[in-house]
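Removed: one protein chain of the complex. Kept in place: all other protein chains.
Moving on to chain A:
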Amino acid sequence: MSEPQTPRILAPHLQSFQHRLVRMLGKVVQLRGDRAIIDAGGNVDVILNRDSHLAVGHAVEIIGKVDGNLHVKVVAATDFGTEIDFNAANAVVEATHRHKEIFYED
């Protein structure tokens, strides 16, 4: 189908997902102009688009492309509020990689 897959990853996985579209859930640490830092198992530099509305302290789910500097260029950002259980969210990432057959190709 037409929507591309967006593997869920954390900061340590960025290296292996260069130039690919990914999905990251993290907590917004810092906002500065069109840049932000989110904590998703480690700090990640995020390059925002015009439609991103991030709030410091909120969880945000980002769909974006990992560039050569391991920054993530946002395609879409969804606010996940302040009640996210990051232990569960990080367990999801782990599960999706370990049991890839039901989540992602290759």
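One rule holds for everything that comes next: a residue touches a chain if its C-beta (ideal position, glycine included) is under 8 Å from a C-beta of that chain, and two chains touch if they have at least 3 such contacts; residues count from 1.
Throughout what follows, contacts and distances are computed from a predicted model.
Engineer: Just go with whichever of "Replication protein A, subunit RPA32", "DNA polymerase epsilon subunit 3", "SMCR8-C9orf72 complex subunit" or "pyridoxal 5'-phosphate synthase (glutamine hydrolyzing)" UniProt uses as the name of the absent chain.
Structural biologist: "Replication protein A, subunit RPA32"
Engineer: Of A:56, A:70 or A:92, which one is in contact with the hidden chain?
Structural biologist: Candidates A:56, A:70 or A:92; residue touching the omitted chain: A:92.
Engineer: Which listed residue, A:5, A:18 or A:43, touches the chain dropped from view?
Structural biologist: A:5
Engineer: What chain A residues would touch the chain not displayed?
Structural biologist: 1-3, 5-8, 23, 59, 61, 76, 78, 80-81, 83-85, 88-89, 91-92, 95-96, 99, 101-104
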